[in-house]
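A short worksheet on the structure shown next.
Moving on, here comes chain A:
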Amino acid sequence: MVITIKLRGSLIKYFNGQREKTIEVPLDCSAEEALKLAGIDWPKIENFGFVAINGKRVMIYDKLQDGDELKAYSKISGG
Partner candidate 1 sequence: MSDANVVFTLFFVLRQEHLERMNGTMKRLKFSKEKCIGCQLCAQVCSAIHEGMYIPSKARIGIETYYDRGGSLKYKDSYCTLCGICFKNCPTGAISKDDRIKVDYEACTGCGVCADKCPKKVIKIIEGKAYICDTCDGDPMCVKVCPQGALRFE
Partner candidate 2 sequence: MLGYQNNILRINLTKKEAKTEPLRMDWAEKYIGSKGLSIKYLYEELKPGIDPLSPENKLIFMTGPLTGTSVPCSGKLAIAGKSPATGTICDCSIGGHSALKIKYAGYDAVILEGKLDKPGYLFIENDKITFEDAAELWGKGSHEAEAMLIDKYGHDYSVISIGPAGETLCTMACINSDYYRQAGRGGMGAVMGSKNLKAVVVNGTGGVKIPNIKEAVKRIAEIEKEDTLQEDNTFVYDGGTTAFLEACQDGGILPKLNFSDTTDEDWTKYNGEVLLESLEGKRGCGSCGLGCGNFLKMGDVVCEGPEYESISVAGPNAGNSDPVAIVKANQVADDMGLDTISAGDTIIWAMEMTEKGIRDFGVRFGEMDKYIEYLKLIARKEGIGAELALGVKKLSEKYGGEDFAMQVKGLEYPQYEPRGSWGMSLAYAVSDRGACHMRAYAPNEEVFAASIPPYTPEGKGEMVFNLAQWNAVKFSLCICDFWGTLNMELMAELMTLATGKEWTAADMAEVGTRVINIARAFNQREGFTAKDDTAPKRLFNEALKNGPGAGQKIPEEAFEDMKQQYYKVLGWDENGMLPESLLATL
(Lines give C-alpha, C1' and ligand atoms only; values in the text may rest on other atoms or scores of the structure.)
Protein backbone atom coordinates (compact mmCIF):
# COMPACT_ATOMS: atom_id res chain seq x y z
CA MET A 1 0.00 0.00 0.00
CA VAL A 2 1.02 3.63 -0.46
CA ILE A 3 1.43 6.13 2.39
CA THR A 4 2.79 9.67 2.78
CA ILE A 5 5.38 10.40 5.46
CA LYS A 6 5.59 14.02 6.70
CA LEU A 7 8.48 15.15 8.89
CA ARG A 8 8.58 17.93 11.47
CA GLY A 9 11.31 19.70 13.36
CA SER A 10 14.84 18.41 13.21
CA LEU A 11 13.74 15.15 11.55
CA ILE A 12 13.61 16.98 8.21
CA LYS A 13 17.29 16.21 7.73
CA TYR A 14 16.43 12.55 7.19
CA PHE A 15 14.67 13.52 3.98
CA ASN A 16 17.49 15.92 3.03
CA GLY A 17 15.40 18.98 3.87
CA GLN A 18 12.24 17.76 2.17
CA ARG A 19 9.23 17.78 4.43
CA GLU A 20 7.38 14.84 2.88
CA LYS A 21 7.72 11.69 0.80
CA THR A 22 5.31 9.12 -0.57
CA ILE A 23 6.43 5.52 -0.18
CA GLU A 24 5.24 1.97 -0.74
CA VAL A 25 4.88 -0.20 2.33
CA PRO A 26 3.63 -3.78 2.86
CA LEU A 27 0.05 -4.42 4.06
CA ASP A 28 -0.41 -4.20 7.84
CA CYS A 29 2.76 -2.18 8.18
CA SER A 30 3.30 -0.41 11.51
CA ALA A 31 4.41 3.20 11.92
CA GLU A 32 7.87 2.15 13.04
CA GLU A 33 8.28 -0.30 10.18
CA ALA A 34 7.29 2.38 7.68
CA LEU A 35 9.79 4.82 9.18
CA LYS A 36 12.53 2.22 8.98
CA LEU A 37 11.75 1.64 5.30
CA ALA A 38 12.06 5.40 4.76
CA GLY A 39 15.47 5.42 6.40
CA ILE A 40 14.44 6.68 9.83
CA ASP A 41 15.72 4.34 12.55
CA TRP A 42 13.76 5.96 15.35
CA PRO A 43 15.29 4.24 18.42
CA LYS A 44 18.70 5.57 17.38
CA ILE A 45 17.50 9.17 17.09
CA GLU A 46 18.00 10.85 20.43
CA ASN A 47 15.47 13.60 20.01
CA PHE A 48 12.83 11.52 18.27
CA GLY A 49 9.42 12.71 19.39
CA PHE A 50 6.17 11.06 18.40
CA VAL A 51 4.12 9.93 15.42
CA ALA A 52 0.64 10.77 14.27
CA ILE A 53 -1.53 8.99 11.69
CA ASN A 54 -3.92 11.31 9.84
CA GLY A 55 -3.37 14.08 12.38
CA LYS A 56 -3.83 11.95 15.49
CA ARG A 57 -1.07 10.80 17.81
CA VAL A 58 -0.53 7.04 17.86
CA MET A 59 1.92 4.66 19.47
CA ILE A 60 4.95 3.81 17.38
CA TYR A 61 3.78 0.22 16.87
CA ASP A 62 0.27 1.11 15.64
CA LYS A 63 -0.71 -0.09 12.16
CA LEU A 64 -1.15 1.94 8.98
CA GLN A 65 -3.77 1.68 6.26
CA ASP A 66 -3.60 2.42 2.54
CA GLY A 67 -3.50 6.17 1.81
CA ASP A 68 -2.64 7.16 5.40
CA GLU A 69 -0.54 10.20 6.27
CA LEU A 70 2.17 9.41 8.83
CA LYS A 71 3.67 12.43 10.57
CA ALA A 72 6.84 12.15 12.62
CA TYR A 73 7.90 14.88 15.09
CA SER A 74 11.12 15.61 16.93
CA LYS A 75 10.83 16.60 20.59
CA ILE A 76 10.26 20.28 21.39
CA SER A 77 10.42 21.85 24.82
CA GLY A 78 9.27 25.13 26.24
CA GLY A 79 5.85 26.70 26.03
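The criterion applied here is as follows: a residue touches a chain if its C-beta (ideal position, glycine included) is under 8 Å from a C-beta of that chain, and two chains touch if they have at least 3 such contacts; residues count from 1.
The candidates came about this way: all candidates are chains of the complex that A comes from, given by their letters.
What you see is a predicted model, and the numbers here were worked out from it, not measured in a lab.
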Given the candidates 1 or 2, which is the one that touches chain A in this complex?
2
Which residues of chain A touch candidate 2 once you look at their complex with the stated criterion?
8-10, 12-13, 32, 42, 47-52, 55-60, 71, 73-79
